[in-house]
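The complex appears here minus one protein chain, its other protein chains still in place.
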Amino acid sequence: MTKLMIETLGTESTVVNMGPQHPSTHGVISLRLQLKGEVIEAIDPNVGYLHRSIEKISELTQYTGFIPYTDRVDYLSAMFGNQAWCMAVEKLLGIQVPRRAEYLRVIACELNRIINHLIACGTMAMDLGAFTPFLHGIREREKVNDIMEKICGARLNYNYMRFGGVSRDFIRGLDKEILAFVDRFKKFLPEFNRLITGNEIFEKRLIHIGVISPELAIAYGLGGPNLRASGIDFDLRRDFPYSVYPEFKFRVVTGEGYRGEVGDSFARYMVRIEEMEESAKIIRQAIEGLPEGDYQTKLLRNPVVPAGEVYSHVESTRGEMGFYVVSNGTDTAYRTKIRTGSFTAMSILPKIVPGLMVADLVALFGSLDVVAPEVDR
Amino acid sequence: MVLALKNYFLNIKKAFISIFEGMAVTLSYMARKPITIQYPDRIPKPVPEMLPPSYRGVLEVDIKICTGCLACMKRCPINIINIQTFRDVESKKNYMTCFDIDIAKCMFCGLCTEVCPTGSIRHSTEFEASSASIINMVLHYISYGDKVPVYKPVKDQEAQSIPQNEAFRQVHVSWNTPPPLAADVVRGSVRWKPDKPEEEK
Partner (left out) sequence: MHELFNNLVSNWHLNPVLMSVVTLLWILMIAALVLAFMATFAGVTSWIERRIAGRMMSRVGPNRVGPGGSLQWIADGLKCFLKEDVIPGAVDKPLFRFAPYLVFTGCFAAFAALPFGYGLVASNIDIGIFYISAITTFVVLGVLMAGWSSNNKWSLLGGIRSAAQIISYEIPTGLSILTIVVLAGTLNMQEIIQQQGGWPWHWFIFNNPFSFVAFFIFFSSILAEGNRTPFDLPEAESELVAGYLTEYSGMRFVFFFFAEWANLWVMSAIITTLFLGGWQIPGINDLGALISQSAGAGKYLWILASIAVFFTKTLFFVFVVIWVRWTLPRLRVDQLMVMCWKYFVPIGFICLLGSALFTILPQSSAWNWFYLSMRLVLTALGFGIAIALIWRSIYNIRALDDKIYIKVWE
């Protein structure tokens, strides 16, 4: 080809819609990509397809009636939403939660963390083409779903926590069942790792993809495994202690550049796998040290919350889930603002994606563990 | 150069070993029992019996022990429970004429069951309550035209209730039942609010 031909030919970038319906954006999230061949030049996330105006509903429903809605902010880790809301209102009401109730809350939350990470790691493998680990994770999740059925009666939207404790006590024999699950889970994880984590192809797909430097992670307000995989040692359970977490011994897992770099997708994946182990340890400690006592402080059916504002946050599975509640002295909130970890993870995409290929974008999106309900509330 | 060659063969060896391990795991699952519960025909006992009694299924009301306190109606975040009571002035008794629950909208949160003083409204373990007509998704626990006296709780005595799931089964119609006539809908459903208050109270 002569030089003149190359000048007149010209190449353009195509704009493609990784639209709202796509098998690997977890939920309805729309991403517009500007591609040059296989390489992405720019990305424009488009959110709002799953907006259900939960924050507005909190202004119309009473405080207790809003607890089921907090489940649905992130339905894969529903207990954390419950806990954050209940902690916020308990601060405003000024009531104490009995110790047994706190232990029950911790057990429920950590079980929820395990099953959420199982789905996160499983869907990451599924996006990369390995369908089997996802179903193995779902199988373990089903066992926990059965346990949750016995704890609170439901399998997905738990509505377990109330102001001043939890809604039901453990039935007899449930703690042995949970211990049996934790024991089996300890044996399940090495097999899961043999199947997919150690796989050379899986590793080669994930290392050096989407490296987030520690400064970038802090600047964008990431949290949870995304933040810790970049090397920053920060965990709300240890640094801003709430509930009875100070009584448990667990390790805060940070990324160490397992086989790639610190802050790449493989580090995020490995942080989740190791967090599952740590959660299993916490559950075992909690069950063995479960105190006797009340499971709920007695409250009015329809508490009238004194005027004030409060921000309460929990270490959710995807980052920091925070509830900022403004109350005006009635039995309905005046304004609620929910801060979720997936929203910040979505906001970092235009910064780290340019330069990746489409296949890498899928892997990166899975490693950030973004779910649509949290992004759009 | 030597390092590159060493990495080359190391890559091949790692690939082989990891693929071998992965394939051994998948092969091992060919020889394990699948965990599928083949619902609805190849299951050992019906699913409502397999579920724990604390399962949050469809709401049911044992109307004989309902005290008419309207706590559940006030607690529900989405207002799906419609109870209508009236006081008979001559006999000075309280009666209920309407207890409807719209299970099409119910989110099975269980808040209503926690405030009931006698345990009259509770969850059954049934979940197969689909219907071809959305009007039939409103369960009428008091039939049209009936009036049920409210229950007066006796001190220090637990209220005797019928077994779980029974109340639901008495009220539940099969999925292909045709929807009721408009006249019944006017009186019974929570979806239609009358323009003027009812004379018959």
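Note that the chains take the letters A and B in the order they are written out, and that residue 1 is the start of every chain.
The rule is short, and it goes like this: a contact is a pair of C-beta atoms (placed from the backbone, for glycine too) under 8 Å apart; a residue touches a chain by one contact, two chains touch by 3 or more.
Note that this is a predicted model, so its numbers are computed, not measured.
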* Decide which residue listed in B:Thr26, B:Asn79, B:Ser130 or B:Thr177 touches the omitted chain of the complex. => B:Thr26
* Structure fact -> Of A:Val73, A:Cys86 or A:Ala130, the residue touching the omitted chain is A:Ala130
* Of B:Ile35, B:Leu70 or B:Ile162, which sits in contact with the chain we cannot see? -> B:Ile35
* Asked: What residue numbers in chain B mark contact with the hidden partner chain?
  -> 8, 12, 19-36, 38
* Structure fact -> Logged for chain A, residues touching the omitted partner chain are 14, 16, 22-24, 35, 38, 125-132, 135-136, 139, 184, 187-188, 190-191, 194-196, 199, 201-202, 204-205, 357-360, 362
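FYI, only the chains that are shown with their structure count from here on.
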* Asked: If you average the Cα atoms of chain A and of chain B to get two centres, how far apart are those centres in Å?
  -> 28
* chain B residues touching chain A - in the complex, by the definition given at the top -> 11, 14-15, 18-19, 21-22, 24-26, 29, 35, 51-52, 54-56, 71, 74-77, 107-111, 114-115, 123
* Structure fact -> Residue set of chain A touching chain B in the complex reads 61-62, 64-69, 132, 136, 139, 142, 149-150, 152-154, 157, 159, 167-168, 171, 191, 194-196, 198-201, 301-302
